[in-house]
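The following block contains the structure, expressed as structure tokens.
Yeah, one chain of the complex is gone here, protein chain that is, but the others are all in their spots.
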Amino acid sequence: MIVMKSVEDVVKKYFDRSVTDRERAIFEGAVALGAIYHQFLGIPVCKDEGIIRTLEETISKTMKLQPYRESVEVKINADEIKGEKSHAYDYETLKGRHLDVKVRTKFGNTRAIVRMRHIPEIEFTLMYIEKMEEV
Amino acid sequence: MIVMKSVEDVVKKYFDRSVTDRERAIFEGAVALGAIYHQFLGIPVCKDEGIIRTLEETISKTMKLQPYRESVEVKINADEIKGEKSHAYDYETLKGRHLDVKVRTKFGNTRAIVRMRHIPEIEFTLMYIEKMEEV
Amino acid sequence: MIVMKSVEDVVKKYFDRSVTDRERAIFEGAVALGAIYHQFLGIPVCKDEGIIRTLEETISKTMKLQPYRESVEVKINADEIKGEKSHAYDYETLKGRHLDVKVRTKFGNTRAIVRMRHIPEIEFTLMYIEKMEEV
Partner (left out) sequence: MIVMKSVEDVVKKYFDRSVTDRERAIFEGAVALGAIYHQFLGIPVCKDEGIIRTLEETISKTMKLQPYRESVEVKINADEIKGEKSHAYDYETLKGRHLDVKVRTKFGNTRAIVRMRHIPEIEFTLMYIEKMEEV
């Protein structure tokens, strides 16, 4: 049986020894953003509050399982999504521009706050490091 | 503006004229199964009841938005999933063998009940037409 | 060891006994369409011929592995995709409207030709049964 300490110790061996806690926090946050975009895009959605809330909650709870996540906040911009279903083909699928995601990761004494959201100025769903904190 | 009737009428033109209501119900149910497997596989999961319930609900509600779905029942087999998280890397990702999905579609007077679940005998996550009903 | 005949015989037991070869061909084709849309959406693409050809080939070859597929033809509409990369953020991700997919499935003596492509008239990536053939 592998106990908690040893798994994390095994993992540590694989990382370049020059990597700092701050860099590790950034690494973990960035993995989360890439994962969320490519896992959840394409899911059918409509402007129904209940459906949007449940989907936000699922993304948040499941992606928080990955290592060193403190929180995963997900906001789906309902304003950008088609209204409630009025006929059989009246819905759309989740796109990058619908998403506003903020992930907090913590490694050692450093917290990285990374974010993904649509930036109209460049018409791109940008992933970036919003803030670094010592804790 | 496109009204309800006309969208469905436009769609009808694209289907081979020999296609029956029963075949259309089967078609829609099968699309749902292919979609669910390939959309949701890979999501992080653990044996936490709350997380599993929320994920089941999200799959059910979002996939029901597609045309002619009456219901999408999703059961994730928690017994097959690792226990509650005890260290940073202690979780797994959703696999076909975790899923038991039943989709009811209705077109005209016919209902198709299609299903996807792991069949141990052939070690395969099988998609099949479980039952056809006239309604 | 399970031999070819027996796996297919095992599978047959799970299908409703009223299901015809024609319906089975439709079922398999529809699974393919749902699978393709939800598996490949979100992949980064640009107008580079080499990249588009390779992606088309991958979708075609991998999805043909599923049961009873005769062929999977994939055309990605390069005209709808951004030009060759001119800066770090100058690419987009694969969307439904980029895809034109034709899948031929054969079960017993029946072939189903199913298709998925963007229909401008209804602004929707439609999946439909294009043609049924006895062979």
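Order as written gives the chain letters A, B and C; numbering starts at 1 within each chain.
The rule is simple: contacts are C-beta pairs under 8 Å (C-beta built on N, C-alpha and C of every residue); 3 or more make two chains touch, one makes a residue touch a chain.
Remember, predicted model here, so these are calculated numbers, not experimental data.
Given that one chain is not shown, which residue among C:V19, C:L33 or C:L55 touches it?
C:L55
Could you pull out which residues of subunit A are in touch with the chain that's been left out?
So the residues of subunit A touching the missing chain come out as 2, 7, 10-11, 14-16, 18-19, 22-24, 26-39, 114-115, 119, 121-122, 124, 126-132.
Across the whole complex, list the residues on subunit C that are touched by the chain not included here.
Touching the chain left out of view, subunit C contributes residues 3-5, 7-8, 11, 39, 42-46, 50-51, 54-55, 57-58, 61-63, 65-68, 85-91.
Residue by residue, what part of subunit B touches the chain that was omitted?
37-38, 41-42, 89, 93, 95-96, 122, 124, 126
Keep this in mind: only the chains that are shown with their structure count from here on.
From subunit C, which chain is the farthest off, judged by mean CA positions?
A
Where is the C-beta contact count highest, in terms of which two chains?
B-C
Report, in whole Å, the distance between the mean C-alpha point of subunit A and the mean C-alpha point of subunit B.
The mean C-alpha positions of subunit A and subunit B differ by 24 Å.
Any idea how many Å lie between the Cα centroids of subunit A and subunit C?
29
Could you give the separation in Å between the centres of subunit B and subunit C, each centre being the mean of its C-alpha atoms?
Centre separation, subunit B to subunit C: 17 Å.
Can you pull out the residues of subunit C that are in contact with at least two other chains?
37-38, 122, 124, 126 - these are the residues of subunit C that touch more than one other chain.
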